[in-house]
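Missing here: one protein chain of the complex. Every other protein chain is in place.
Right after this comes chain A.
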Amino acid sequence: MAAAMAVRALRALPHIRIPALPASCSLHTTPPRLKTRAARVRVGKGDKAVTYEKAHPPHYIAHRKGWLSLHTGNLDGERCAAQRAVEDSFVRRFLHGTFPGCLADEAVLKRRSNSLLVCLLLLRRLPPSKLCFLLGYAETLLSHLYKCPVRIEAQTVPDAAVYKYL
């Protein structure tokens, strides 16, 4: 009993191989490799087109990348950074659903005093009148949801700009 507990305790530590005791069934494990996987596109066969934004992992922010969401919540003495983060993620999901398949890249959200500026890069998949409809709809709905003026500045591109293939 104590031996089994000791075996389990030892097994919890990484990098230690212990032979299985006959009284307990065990898994064969390899030493776990703790890799960071955040915001990284893994290298594949070379057919995945990747934009500049996606190709750079997050440690390149402020070196090769800018920020996708700009607000003053993280400055000293400022509050409500978490609320801004929640609002941002909602807005991104909303835009992803409202413009189906038309987003060429992540939206950039900027907050200037009271207003929220959404800078979108859209593909030319829909006819322009439908895009105008969706833009008017999104602006009004987001304004009413967040009780602040929301302006969408959209730019259309024929194709998403590919930075490299991974």
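Structural remarks
Everything below uses one rule, namely that a contact is a pair of C-beta atoms (placed from the backbone, for glycine too) under 8 Å apart; a residue touches a chain by one contact, two chains touch by 3 or more; residues count from 1.
Here is the rule we go by: contacts and distances are computed from a predicted model.
Between the names "pantothenate kinase", "Centromere protein M", "Small ribosomal subunit protein mS39" or "thioredoxin-disulfide reductase (NADPH)", the one given in UniProt for the chain missing from this structure view is "Small ribosomal subunit protein mS39". Within the complete assembly, A:Leu131 is the residue of A:Ala55, A:Val118 or A:Leu131 that touches the hidden chain.
Remark: the residues of chain A touching the chain excluded from display are 124, 128-141, 143-148, 153-156.
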